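Here the complex is missing a single protein chain, while all its other protein chains stay put.
Moving on, here comes chain A:
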Amino acid sequence: MTLDDTDRAILNRMQDDLPLTAHPYAAIAQEIGIAESDLLARLTRMKDERVITRFGPFFDAAAMGGAFCLCAMAVPSQDFENVLTKVNAHPEVAHNYERTHRLNMWFVLATETPEGIAATAEAIERETGIAVLQFPKLQEFFIGFRVAA
């Protein structure tokens, strides 16, 4: 789909926090200078067209008492789809990307308890026979993902 300037303004604004008010979209529509119904229609269209993959709260598993961990595996190419099916079957796998490296599968585990990371990584190792390297964050230098539309 093609995005016009209004769509881009919406996309940039909606990457920042939505106000916690009864009619939050009306407040943002007013900021941008369009009608609430127009904002909702454009957001719905961008979500349907997958320009927006998700709209809603971003949860922090660690603040809930759980944990996040980036993990990587070196998956032989002939086994890739088979291993992928096994890895993605775990609901703890929140994101998964194929990357250009010997370590070619990179995924994030999000679990409700700190112990859940090791337990899930071990389960994946058992199911696939491939080592799961764990890269938990030690320090975060920037919070907030922004893409200029």
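Assume contacts are C-beta pairs under 8 Å (C-beta built on N, C-alpha and C of every residue); 3 or more make two chains touch, one makes a residue touch a chain; residues count from 1.
One rule holds in what follows: contacts and distances are computed from a predicted model.
**Student:** Pick, from "3-isopropylmalate dehydratase small subunit", "Putative ABC transport system permease protein", "Phosphocarrier protein HPr" or "siroheme decarboxylase", the protein name that UniProt gives for the chain of this complex that is not shown.
**Tutor:** Result for the unshown chain: "siroheme decarboxylase".
**Student:** Consider the whole complex, including the chain that is not shown, and state which of A:Ile34, A:Ile52 or A:Ile130 touches that chain.
**Tutor:** Selected residue, touching the omitted chain: A:Ile52.
**Student:** Residues of chain A in contact with the chain that isn't shown?
**Tutor:** Here the touching residues of chain A are 1, 3, 11, 14-18, 20-26, 36, 40, 43-44, 47, 49-61, 63-65, 70, 72, 84, 88, 91-101, 103, 105-107, 110, 112, 133-147, 149.
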